[in-house]
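Just one protein chain is left out here, and the rest sit where they should.
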Amino acid sequence: MTEQKAIVTDAPKGGVKYTTIDMPEPEHYDAKLSPVYIGICGTDRGEVAGALSFTYNPEGENFLVLGHEALLRVDDARDNGYIKKGDLVVPLVRRPGKCINCRIGRQDNCSIGDPDKHEAGITGLHGFMRDVIYDDIEYLVKVEDPELGRIAVLTEPLKNVMKAFEVFDVVSKRSIFFGDDSTLIGKRMVIIGSGSEAFLYSFAGVDRGFDVTMVNRHDETENKLKIMDEFGVKFANYLKDMPEKIDLLVDTSGDPTTTFKFLRKVNNNGVVILFGTNGKAPGYPVDGEDIDYIVERNITIAGSVDAAKIHYVQALQSLSNWNRRHPDAMKSIITYEAKPSETNIFFQKPHGEIKTVIKWQ
Amino acid sequence: MTEQKAIVTDAPKGGVKYTTIDMPEPEHYDAKLSPVYIGICGTDRGEVAGALSFTYNPEGENFLVLGHEALLRVDDARDNGYIKKGDLVVPLVRRPGKCINCRIGRQDNCSIGDPDKHEAGITGLHGFMRDVIYDDIEYLVKVEDPELGRIAVLTEPLKNVMKAFEVFDVVSKRSIFFGDDSTLIGKRMVIIGSGSEAFLYSFAGVDRGFDVTMVNRHDETENKLKIMDEFGVKFANYLKDMPEKIDLLVDTSGDPTTTFKFLRKVNNNGVVILFGTNGKAPGYPVDGEDIDYIVERNITIAGSVDAAKIHYVQALQSLSNWNRRHPDAMKSIITYEAKPSETNIFFQKPHGEIKTVIKWQ
Amino acid sequence: MTEQKAIVTDAPKGGVKYTTIDMPEPEHYDAKLSPVYIGICGTDRGEVAGALSFTYNPEGENFLVLGHEALLRVDDARDNGYIKKGDLVVPLVRRPGKCINCRIGRQDNCSIGDPDKHEAGITGLHGFMRDVIYDDIEYLVKVEDPELGRIAVLTEPLKNVMKAFEVFDVVSKRSIFFGDDSTLIGKRMVIIGSGSEAFLYSFAGVDRGFDVTMVNRHDETENKLKIMDEFGVKFANYLKDMPEKIDLLVDTSGDPTTTFKFLRKVNNNGVVILFGTNGKAPGYPVDGEDIDYIVERNITIAGSVDAAKIHYVQALQSLSNWNRRHPDAMKSIITYEAKPSETNIFFQKPHGEIKTVIKWQ
Partner (left out) sequence: MTEQKAIVTDAPKGGVKYTTIDMPEPEHYDAKLSPVYIGICGTDRGEVAGALSFTYNPEGENFLVLGHEALLRVDDARDNGYIKKGDLVVPLVRRPGKCINCRIGRQDNCSIGDPDKHEAGITGLHGFMRDVIYDDIEYLVKVEDPELGRIAVLTEPLKNVMKAFEVFDVVSKRSIFFGDDSTLIGKRMVIIGSGSEAFLYSFAGVDRGFDVTMVNRHDETENKLKIMDEFGVKFANYLKDMPEKIDLLVDTSGDPTTTFKFLRKVNNNGVVILFGTNGKAPGYPVDGEDIDYIVERNITIAGSVDAAKIHYVQALQSLSNWNRRHPDAMKSIITYEAKPSETNIFFQKPHGEIKTVIKWQ
């Protein structure tokens, strides 16, 4: 019996259905898994809206199972030294191609892009919103902390943050970025946006020792401010209060107008991480003075996408640490838990959303 | 007697005069020097035109001696293990302040900017277009190759290139930038512009193993094409023939419109060095798709300004190597040799200019 | 009144006294502090035994206050944005000189060594085993986690581990050290020794993702095995069971015979951190085959001493994480709490010692 329930779209056209699909069991597999929680984000919503032209169904198929932010349970596994039945695991989204970076487990840095690599639930590979999943053990990352529970569903979005900090670590070596006392005490990190990725960036920034401020062009909800407060993160409505003297700027909005406005507040030797994407964001007239600003201050701007398995491992460890230090704040990050049948969450953000997840089982 | 001839401006108002100034001999100094050749560039012309608002006279003075691209002769030096009377030296332009980067000889990466550091002939410090110069030995870099001669005047512009490649070396480590065989064979470097800095970037790129193309929006002179050809550098008029699949993009124009047009041709994991500045360049509407392009491809954009003493040393060594391999091409880089009194070169580029220099002695 | 109680030695002759000393209040100071807990280690014992010839009293004085592993309370502080009365802080042991590394807050990498830098309680600077301490705020690191308590006294020994991993991070970049899947899963770290530093290395190794084994030439106590077990660290009595295929080897013994025996078990591209010192350890005949082994396998051996302020910050954060995940194990690391008057602990290790501390208040 290979019929199962799944949430599917038809990429890149869009739409969403919680429906029964027929997916044969593969002849050989390492592990059989089922979803526990699956988060959704702007990518899922973009796919459903038919707004992401780069997405596509698996070869030869006319639908794409959605879901890339997954927490799975191992239902069966061939003998191996890593996972066993009952373990919780997080599956890798991007699967390697054959280029030099894919070849070393760094498909996040794929030298070619499509079609060298695939992304589950996004480009040419089924996602995890289905009753039964077969996968190779090398693509699964074990949840080690038994107390983590549902919070582990944040691993996938957080792994992007871990990779971005790896990029920061590399590029910031071009000069002395640290303060006179060798620390980051007093160094300012500003994150544009206040969605779930912005929160995860802010927590990781605090861990690194940055003085962290999240910004948006409106005031924030009490729930969000409370979470920030617990982590020692500040918030600024930048229409009223524009942060200055920024050492590390992270954009989660994908909006050039905001990014370049903040870029002009970045210090000498500052680093800008471009992370958010919004293909429809209107143009901002970057002029000679903007370029001059970047050149004269030795500023580095780094696009960062996806992450490698090591970043999933790091993400799980950070989640565990954060959950033990700030359990209430971490619980409050997941603002809504939907049933698989509630497909309206793909069209409409639940009120006060930070992260919406689907409880599968 | 402290009167001497000098070429001066009044920063930031501008103007230029070859005139007699009175500059007292300092009580203590390491070395007494005089100019042999001094190159001029867009910065000198910008100062004379009064177009560079960031320039200023030395404190308490009403004029600024011009000239930062200098080749000097040692006329006298206190006992030291490095230079002696008769040696040719290149003086550092930027002098350190007190910040953490300045403190380790890396004022090119000054964490503060003005007024922490000063630049001879540009910001708050007299330049080298004067008969007599007193300086500390630590700010002088010796010309070791006796065959180099006048070519050594290119050290100062070339040192910027050496630093930019240091930046490239650091930031490109964020993924595997090299080809499958560990080399740069087949990796494409494109340089926007075809002025003297563009030439120096192209030679350094060839040395590194890149497949190098210089581009401009017009065809180039025979002299320039011949020099490129000798070094194995290609040229493209990008209005007719747009290079694609760029791994390293260097902009020497400061014009965002051109830079962002080429940026959309940069490969995954590609690096963009922003080097040229043109405060008056009009805006280019960078939109969401441009940001998306940078993010999804893990592209790094790095502003790079000035250079450290080690880059002057490296520049001299490269000039020596290039001069021995391509003596005719190197000679042809210096397209005009002016007398100090020919101050019209500050207003008008001599025909076919790559580098114009003033022969002082 | 400037009289106070202190534990002093006479460096390098040795001896120990809990006695009254006279130490005038400095005219200017940032903070007035007093000890809460102070750990002791082989260095303190070596000083008391007169076995450390490199130690010396502060200039012009005939005694040296002991104590470098301190946890202090702020009793008074000038207005500042970092610490206030009542805060717990950890003071830096090594204070900077004037060399290029000291100048950027990296006195742990002092380019000169004595007398460019000083170490509190060891070389030329009084330690922290005294009732009243005056210090500059830049040399104090705040304990942020209120639940940490006494555990924070491990910050000083742990900071060495954090720096050693920084060194590992740098030197291991010479090739791909990570596994095929980009992680450290399955990479083996072996730590020679089972004292307090070995424990701290092992916990940090587990955090990084290593498969960690501590080794000694005897079986271990139940308390130690239980702590290891809680952290997922293995133990081997290497006389019975010699670990093989080591990727990262850390020596805390200072004994070349053991180190070189294990070095011959290190994998290609492996890294060896030399951390322990024992000036009296007998010679081991390193021969041509040993050198050949290192060369052919591209092995890196790195001595690592002391740490910078950033490593104190990292240490505090790791202690906080470990304490929340493994509170019992962390408590068990401190095996004996002495009164200041119990100076016999400097001569004789309390039974089953991992870390002995003095409770000052």
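Here the chain labels run A, B and C in written order, and each chain numbers its own residues starting at 1.
Here, a contact is a pair of C-beta atoms (placed from the backbone, for glycine too) under 8 Å apart; a residue touches a chain by one contact, two chains touch by 3 or more.
Quantities reported herein were computed from a predicted structural model and do not represent experimental measurements.
S.K.: Who touches the missing chain here, C:M23, C:C41, C:A302 or C:A338?
M.R.: Candidates C:M23, C:C41, C:A302 or C:A338; residue touching the omitted chain: C:A302.
S.K.: Which of C:P115, C:G232 or C:G279 sits in contact with the chain that's absent?
M.R.: Residue touching the chain left out of view: C:G279.
S.K.: Touch as defined at the start, partner being the missing chain; which of C:D30, C:E69, C:E156 or C:D255 qualifies?
M.R.: Residue touching the absent chain, from the options given: C:D255.
S.K.: Using the touch definition up top, pick the residue from B:I112, B:A236 or B:V313 that touches the left-out chain.
M.R.: Of these options, the touching residue for the absent chain is B:V313.
S.K.: Considering the complete complex, identify which of C:S111, C:T221 or C:N237 is in touch with the unshown chain.
M.R.: For the chain that is not drawn, the touching residue is C:S111.
S.K.: By the contact criterion defined above, which parts of chain C meet the unshown chain? Give residue numbers in ascending order.
M.R.: Interface residues of chain C facing the absent chain: 100-101, 104, 106, 108-113, 166-167, 170-171, 173-176, 178-180, 251, 254-256, 259-260, 267-269, 274-292, 294-305.
S.K.: Would you write out the residues of chain B that touch the absent chain, in ascending order?
M.R.: With respect to the unshown chain, the touching residues of chain B are 82, 104-106, 138, 145, 176, 178-185, 207, 209, 308-310, 313, 317, 320-321, 324-325.
S.K.: Spell out, residue by residue, where the missing chain touches chain A.
M.R.: 100, 103-104, 173
Here is the rule we go by: only the chains that are shown with their structure count from here on.
S.K.: So how far apart, in whole Å, are chain A and chain C when each is placed at the average of its C-alpha atoms?
M.R.: The answer is 37 Å.
S.K.: Residues touching two or more other chains, restricted to chain A: which are they?
M.R.: As it turns out, chain A has residues touching two or more other chains at 104, 106, 176, 178-180.
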